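For this view, one protein chain was removed and the others were kept in their places.
For clarity, chains are labelled A, B and C in written order, and residue numbers in each chain start from 1.
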Amino acid sequence: MSIGYYPGCSLHGTSREFDESTRAVAPALGIELREIDDWSCCGASSAHSSSHLLGVALPARNLALAEEQGHDAVVAPCAACFSRLATTRYEIAHDANLAEAIPGIIERPFANSVDVVNIVQLLLAHAEKIREGVSAGSGTAAVGQLKVAAYYGCLLVRPVEVAGADDSEVPTTMEQVISACGATPVKWNMAVECCGGSFSMSRTSSVMRLGRAIVDDARKAGADAIVVACPMCHANLDFRQAARSDGDALPVLYLTQLVGLAMGMTPETLGLQRHFVDTKPLLDTLDTRAHELAAKTQAAAAAKTKARDGAVV
Amino acid sequence: MFVCHCGENIARTVDCARVSETLADHPGVVVSLDYKYMCSDPGQNLVKQAIEEHGLTGVVVAACSPHMHEKTFRRAAARAGLNPFLCEMANIREQCSWIHDDKVEATDKAIEIVRTIVEKVKNNAPLETIHIPVTKRAIVIGGGIAGIQAALDIADGGADVILVEKEPSIGGHMSQLSETFPTLDCSQCILTPRMVEVYQHPRITLHTYSELESVEGFIGNFTVTIRKKARSVDESLCTGCGDCTAACPSRKIPNEFDANLSLRPAIYVPFPQAVPNIPVIDREHCTLFKGRAKGREKDLCGKCKESCLRNAVDYEQVDTLVKEHVGAIVIATGFVPYSVGRDQPDGLKGYAEFNYGEIPDVIDGLQFERLASASGPTGGEIRRPSDGKVPKRIVFVQCVGSRDPEKGISYCSKICCMYVAKHTMLYRHKVHDGEAIVFYMDIRAAGKGYEEFVRRAIEEDGAQYIRGRISRMYRDGDVIKVVGFDTLSGEPAIIDADMVVLATAVRPHKRVKQLARMLSTAYDQYGFISAAHPKLRPVETNTAGVFVAGACMSPSDIPDSIATASAAASKVLGMFSSDDLEREPTVAIVNERTCIGCYSCERVCPYGAIEHVDVCNRDGEICGHVARVVPGVCQGCGTCVATCPSKSVELLGFTDEQIFAEINALLTW
Amino acid sequence: MESSRPLATSGDISATGDEPRAADTAPSASVAPRRATLVAEILKRTGVNVMRCYQCGKCSAGCPMATEMTRRPHEVMNLVQRDRRDDLLGSDGIWLCLTCETCSARCPNAADPARVIDTVRQIALEQDTTLAPRAIGAFNRSFLGQIKQTGRMFEVGLAAQYNLRSGHLLQDAAAMPSLLSRGKLRVKPASVKNIAEVRRIFDNVAAAERKAGTQRGHR
Partner (left out) sequence: MREMIETATDFEPRITAFVCNWCTYTGADMAGTSRMHMASNVRIIRLPCTGRIDALFIIKAFERGADGVIISGCHPADCHYTAGNYHARRRFIVFRELMSFMGIDPDRVTFSWVSAGEGAKWRDVVNDTVTRIREMGPFTAYHDLAQRPAAGSAILTDVAIPDATEASVAEAGGES
């Protein structure tokens, strides 16, 4: 199976650490990603909200490219790109008129034959590989101590018929990947609430308010960090919340970064230094805690052995 | 030939005068006229006069569907001395004037329709009504309030009744309720005397812990088989002392009667006033039976048997089948509440946005009834299940499941508006400083004293009503966050509740579809039993002799259930008032001269109406055998006619001649 | 004997609006064309029947932006039902929608408020581009301008253009250095090789929409 990689504009810009971590993790899991040659922007919500047809045509060009380049599926780590691509695939499959019109508009043959998957689905399909990597023991010890809130936001669960999540209100796919990494997903309430998405620039105040509620609930649920799979969510929870006056922000990791850490990659490879909310103190604390715990367990085991030996003697 | 205008209903799109004029020239038509309302007395008199005047040998009334007025006109024809089965209806209303716009087109179609029926009638033969005997005993399926009422009414009317209930006790959901709207009288106080009456009635045979296994026969002559499930307690020996229940060591089984809010032992009586007051062993949870199911040779327990002084406990009891002959059947299987959980039957979805009801202290209406009931798990104190605290703020959510097409239920469950109002009152009466907040979409309080009751909850008992649906609820520490919107004030309504009560939809019992298939009665898309006619025959089904009562038809409150039960009972008694029943003579007959005795008809007959008859020669020696149709059993489907290889069976009223005449009249080159 | 006729479907919502019926009905050209109702227009564009909405308010209850709107999602649905075009197109509710789809996921009647709001926004823009709040319109125009120019979105350029168009000249300017230091901003836009092809998509879409008679006003 050949998987085309659609990074999208954000991963080439503000969220390049998502790109870096995806590219780092994929080969470790035996996934060969080939970037779609000459991909163009999916148009995001701007194209779609100005013209429905434009909002379908721009993603369709990229799906047609993937088709031409012989891919069976396209993975779009950016949840917004994924949503646009998947919606396009869905709408063309369900609207014969649209399917007829599109090849003329994008001036390319197009059979709508390429599957669109998001990064969570891709990682979940390789959960076994992740588990193997973790049990090999090379991973960062801190991950085993990490309690995280899995944040899906909107685009990974809605619209229900497009997103393909296991449940639109109580999804568990991200949690399954997190568990495979050895970290602990917390039970919390804001997993599928909106962070403000595309209003990041045009209505910052709303985004601040929505993001704060999400971060606060994650903290209340006992999470050390929030895990996301969307550049917009990341910007709104990391960049925007880093600026909050009470300084009560939480580190926000991309799911790919968590997988990378669990499999023993360095924070630098995964681009963790690019975050606004510093992840280093958290990882250091957890690392220390993990080592202390390991030492304690070891000591206890030794004491037990000693006691048993003593009893025998 | 008579054409009806049906006021404007037909005449608006069909030129009735042209129809009658055209048909006047049709071969064999003697009289052809049109009239405003043929079904009115003057209209019927026209038919009668014409028959008498012209000595007609056939009548066609072009009007509404035969399902509507065929009987009316056949009766009119009979009064004029014509065999009623020589009268037929041509349907130019439901299947013509109501479904077309163009007058020319509709008139042409009407003429064609009438012509075919005229040709059919030319081939009709006079038929005689069939009389069949009636067994004057009835069976009532379901021992809730509807079944109890129907059984008592039929028995009081003088006929024997068999009452079948699948649970160990009769009483149904009404026995679980605390107090009833709109009078707030105690449910058990009004129900238990009726239950006892059933038990003691000389004409009622009660089969609890029993289900209908199969049904054969037809109106007036059903044979039903009842499966009496093994109770593991000998009903004739048990005195209901309760020693066994006290002795049972496994006591952690969710108590269905308390809507799983308390626990019960494996040998139990569902509730103190149960009828009959005889325990049953829940074999699924009993240690002894669990051991036996796993193949253990030595029984793991036996405490109940040891404790019983009368030696009534019988582990070896098996299911028994009882056959009964009855003339009528009443379905009264009641309802089950919808649950918001993840597991749902086909076509329904759970409430993921309410976290599938997995938040502690989110309960349903029936559970609240148990909390409020003096005989319930908390002795009538409102305490929340998780920690036993008295909730100071309860949010009641209406229309959960109901009126929610996306979850699979479009209908209104009818009773929730009222019981929610009752719940707020009960709560406020018991917890004076408690807040009762209701989220509703509309208040449907149509019933005597109902609207006043809801107003009382709001005006006197201080229930706060917020108009809007809930979007989401989640646990936030010790409270439940209920995220709603007040559409009247236009403001978000986000409430921290100590407890949430969901007014979940009323659904038909899951096994009622199976029962309906057994009885060949229709049911709607949700599985509610359909009445033979939604307005005119509300307690009959499309299977003659099968009646229906209570919430298995549609959501009903107690007065409704009792009303339909009494109505069904009076229908049964009406049927029992004569010694035999008249039946339409639309039955098959075999031409014994051409029958080759292959019995293909016997193989396809759904009713077993075919019998073997020996054919004798002049000397009385058997020289062959042929098939014969038993007219009382035959229902007239005609499957045998189409199957017969030697064309020796005819269906009276739908003979080959009649049908070919119709086809010929319909289509000509 | 029989005339040909359209097979009208009862319950067809278009019957209440003035959608063209089957082509062979009596000519109606003599009647002055009346604008289709919003309900009919949305049904035609999306297949969503707004009349399904029974105003339960569940959409507004779950809407993350409801507190900031003066016209909440259920009110938008109501305005569509009552064909209150001017009230609707001028309301802030349609522009403050994040298209998070929470309303549509939970709507008991599959009335799809998110799709309806989305469509109403498009109808508004076709009528008058100035109906969009300046900031949101500016963002969308800057974004599309970027794609037309390079085929991809280029954040520095987008932010600069947006700030110019929205009048928020210095928004996030303070963040620029920190974004740069984290390697998060590219200073030079990377263009699609076949940029001509991307531009033709814009032209083809415009042509197709002109043909369909739904030309957008601001083009």
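In the analysis below, contacts are C-beta pairs under 8 Å (C-beta built on N, C-alpha and C of every residue); 3 or more make two chains touch, one makes a residue touch a chain.
Fair warning: this is a prediction, and the values are worked out from it, not measured in the lab.
The chain not shown here is touched by just one of B:N255, B:S375, B:Q464 or B:T639, and that residue is B:T639. Contact with the chain that does not appear here is found for just one residue of B:K392, B:R517 or B:R537, B:R517. Although one chain is not drawn, the whole complex shows that of B:C16, B:A63 or B:A106 it is B:A106 that touches it.
Contact with the undisplayed chain is limited, among B:H67, B:R251, B:K323 or B:K510, to B:H67. In the full complex, the hidden chain is touched by subunit B at residues 65-67, 91, 93-96, 98-102, 105-106, 109, 112-113, 116, 517, 520, 522, 524-525, 530, 542, 586, 604, 606-607, 635-639, 641-643, 651, 654, 656, 659-660, 662-664, 666-669.
By definition in this document, only the chains that are shown with their structure count from here on.
Chain-to-chain contact here is organised exhaustively, every possible pair of chains being in touch. Top-ranked chain pair, ordered by C-beta pairs in contact, is A-C. Centroids built from CA atoms put subunit B at 52 Å from subunit A.
Looking at subunit C, one finds that residues 102 touch two or more other chains. Counting partner chains per residue, subunit A has residues 168-169 touching two or more of them. Those residues of subunit C that touch subunit A in the shared complex are 45, 64-65, 68, 96, 98-102, 104-105, 114, 118-119, 121-122, 125, 135-136, 138-140, 143-144, 146-147, 151-155, 159, 162, 166, 171-172, 175, 178-179, 182-186, 190, 192-194, 197-198, 200-202, 204-205, 208-209, 216.
Against subunit C, in their complex, subunit A makes its touches with residues 9-10, 12-16, 38-41, 43-54, 57-58, 61, 101, 104-107, 154, 157-160, 168-169, 192-194, 196-199, 201-204, 206, 210, 239, 273-276. Subunit B meets subunit A in the complex at residues 352-353, 355-356, 472, 474-477, 481.
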